[in-house]
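Yeah, one chain of the complex is gone here, protein chain that is, but the others are all in their spots.
Presenting subunit A:
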Amino acid sequence: MAQYNLSINGKSMNVDVDPNTPLLWVLRDHLDLVGTKFGCGIAQCGACTVHIDGEAVRSCSYPVSVIEDKKVVTIEGLSEKGDHPVQKAWLEHDVPQCGYCQSGQIMTAASLLAENPNPTDEEISYAMNGNICRCGTYTRIKAAVKTASKSL
């Protein structure tokens, strides 16, 4: 076990965990931030996507010990009032079905748009391809990313 001081959603948080513990389980079990989802545990589905220094990262495969002073943002911290342009676009297109993968989808989309505010269809598909939606909402996800892109 080891003590870590983490910057999560702009707040400083302390945890005492095994250094190998993936960020996913630190968030879910120790910090009660359960918006980040467990899907596969091997970085294949994207349900656990968070931002680390702005970059979309699979938190299930990212040990707490290497975070150091990097800034972590989860779905709960993407915007204060749930009104990030990507979140608004998701509501406009009424994207979710079961909804389980959507926080990961939104985090990947927000990271894409931060880097590339006007992505082409191919760029959207490329960026979003690591996020599985088992319900099959991909056409709406793509439409929502385009809508968000226009409002940025």
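In this section, a contact is a pair of C-beta atoms (placed from the backbone, for glycine too) under 8 Å apart; a residue touches a chain by one contact, two chains touch by 3 or more; residues count from 1.
As a working rule, contacts and distances are computed from a predicted model.
Student: From the list "Autoinducer 2 import system permease protein LsrD", "Nitrite/sulfite reductase", "Isoquinoline 1-oxidoreductase beta subunit" or "RNA polymerase sigma-70 factor (ECF subfamily)", give the UniProt name belonging to the chain omitted from this structure.
Tutor: UniProt protein name of the non-displayed chain: "Isoquinoline 1-oxidoreductase beta subunit".
Student: Residues of subunit A in contact with the chain that isn't shown?
Tutor: Contact residues on subunit A toward the absent chain are 1, 17-18, 20-22, 25, 28-30, 32-42, 44-45, 47, 74-76, 82, 87, 90-91, 94-103, 106, 121, 124-126, 128-142.
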